[in-house]
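== chain A ==
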Amino acid sequence: MAGGQWPAVLVISPLVGAALCLIVGRWAPRAVGYFALGVFTLVSVAAGFITYTVSAVGSFSYHMGGWQPPWGIELRFDEFSVSIAVICLVGWLALMFSLHYVNHAVPEPRIPYYYALFLLCLGGMNGFAVTGDVFNMFVFLEILSLSGYALVAITGERIAELAAFKYLVMGAVSSLTILFGIGFLYALTGSLNMTDIAQRLSSVEPFPTGVAVAALTLGFCVKAALFPLHVWLPDAHAIAPSPVSAVLSGLVVKIGVLGMLRMYQVLYSARTFDLGALNTALMWLGAISIVMGAFFAMVQEDIKMMLAYSTISNIGYIFMGLGLASTFGIIGATVHIFNHAIIKATLFLGAGALIYQTGYRDLRDLRGIAKAMPVTSACIAVGAVSIVGIPPTAGFLCKWYIALGAIEAGRIFFAITLLFGALLIFVYYIRMLNAFYFTPATHPHLLQVGEVPMTMLIPIVILAVLCLVMGIFGRIPLSFIEPAVIEMLAPVGG
Partner candidate 1 sequence: MRRAFVIALLVLASVPLLYGVGQLPPIGSTDNPTYTHVVPRYIQQAEEEAGAENIVTAIILNYRGYDTNGEVTVIFTALVAVLGVLMITRSDSGPSVPISPVPVSPVTRFIVRTLSPFILMFSVYMVLYGHSSPGGGFQGGTIVGALLIVLSLVTESADVQRLLPPAVKVWLQPAAVLAFGVIGIAGLLLVGSYLAFPVEGDLVFLRVPWLTVIEVGIGVGGAVIVASIFWAMEGSA
Partner candidate 2 sequence: MSRAFDLVLYALLISCALMVIRTKDLLAAAIIFTTYSLIMCLVWQLRGSPDVALTEAAVGAGVTSVLFLITISRTTRRER
């Protein structure tokens, strides 16, 4: 079997590791962070081997318990599953960042729980990304959502529980909507395996399938915080400790997009459905998301709040790319999932470093900080330039591709919206950089703070370098994902 036993290592070790975290935490509270990092290193090695196998020999699947699908659960490793690579990368760096950061952000007795939840969240995402079974997808969605809600509340700050509760209610309703859609699909096809559903969908009633698709879309759009369903996001992402924000903003919202991609995979290969209405709706909602997210971000003074709204804007890009349903659009959207994860993690970890050293999170208080923390500020600047989409950074290529997709689909209006959105994003990131670099300090004593400890600085630097590298070598992920997208769109002649 291609890939050997690495798939099992990938999905199981974070779950068992999280269980052991509490035991380790009881006897050696200081070691929990290193233990979690060790466990996740193992997971990352597994993800590395799997990514290599996929790129070398192509897709493969792993049968849990040795049962053939559709009777057993299949883990599917294809080009979209390779998002485990970015999950592990960002997750590992965020864990490393946490080693020092938690002492400042999380009350001490809660630290073992913090690491256990962090591992569960990352493990849940890995499980979600690789599963080929719709119900199993729901189970892992719940693992990662539950740990996400708790991680938002774990700081015990003033409104942390409120933000977490809002997130929980919306998240739980969307999970139930997804389960409802899964129930519909099961009633129609009698199967839970995605490949199998795709084959059997071609011979069922179209209307109930439409209802199922609508339910799944609604659920995943809440998870991904598309515009009218985004209300849970800003508070939750701004209140959470910074490494958690990096993971929530960079990865957890992408889980919704990944779910959409899986659904599209099934629907496109079932061939029988006209997805025109859905695509148009996603395109418009994406466009509105871009503009509204950017607009709200412009008026924020809190740096993390600004980054949170910026996520909504970027999710808009991804959904617009999906909705365009043209090859370039979907390639751009897929690659933007990866790039935005890296960029947003840079920015949130950078913001976390600033907050750690200064204790301030308001842009007006952080003026002139570039003199005191040059490396961190430079990394944030790289992230900002990258997210605006200035060449030669990571953000440029995907936005370029999405714009090309819009033109390819004959929708010039959306290409213009995209440019307009990029302009708005430019405005608010310029405002931030202006405050850091070119404004005299509000609090002169901050000029003496110095850089953060190495375990926090290194992840930020690695991510910032990746932002640049992904811009220059951006064609590698593009060419990696391109065959998969062309294959996915082939049945509808995209």
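Candidate selection criterion: all candidates are chains of the complex that A comes from, given by their letters.
The working rule: contacts are C-beta pairs under 8 Å (C-beta built on N, C-alpha and C of every residue); 3 or more make two chains touch, one makes a residue touch a chain; residues count from 1.
On a predicted model such as this, the values are computed, not experimentally measured, just so you know.
Listed candidates 1 or 2 all sit in this complex, but the one touching chain A is 1. On the side of chain A, the complex with candidate 1 involves touching residues 5, 7-8, 12, 15-16, 18-20, 22-23, 26, 62-67, 70-73, 107-110, 113-114, 116-117, 120, 123, 127, 133, 135-136, 139-140, 142-143, 146-147, 149-150, 153-154, 156, 161, 164, 184, 186-192, 200, 204-205, 207-208, 210-211, 214.
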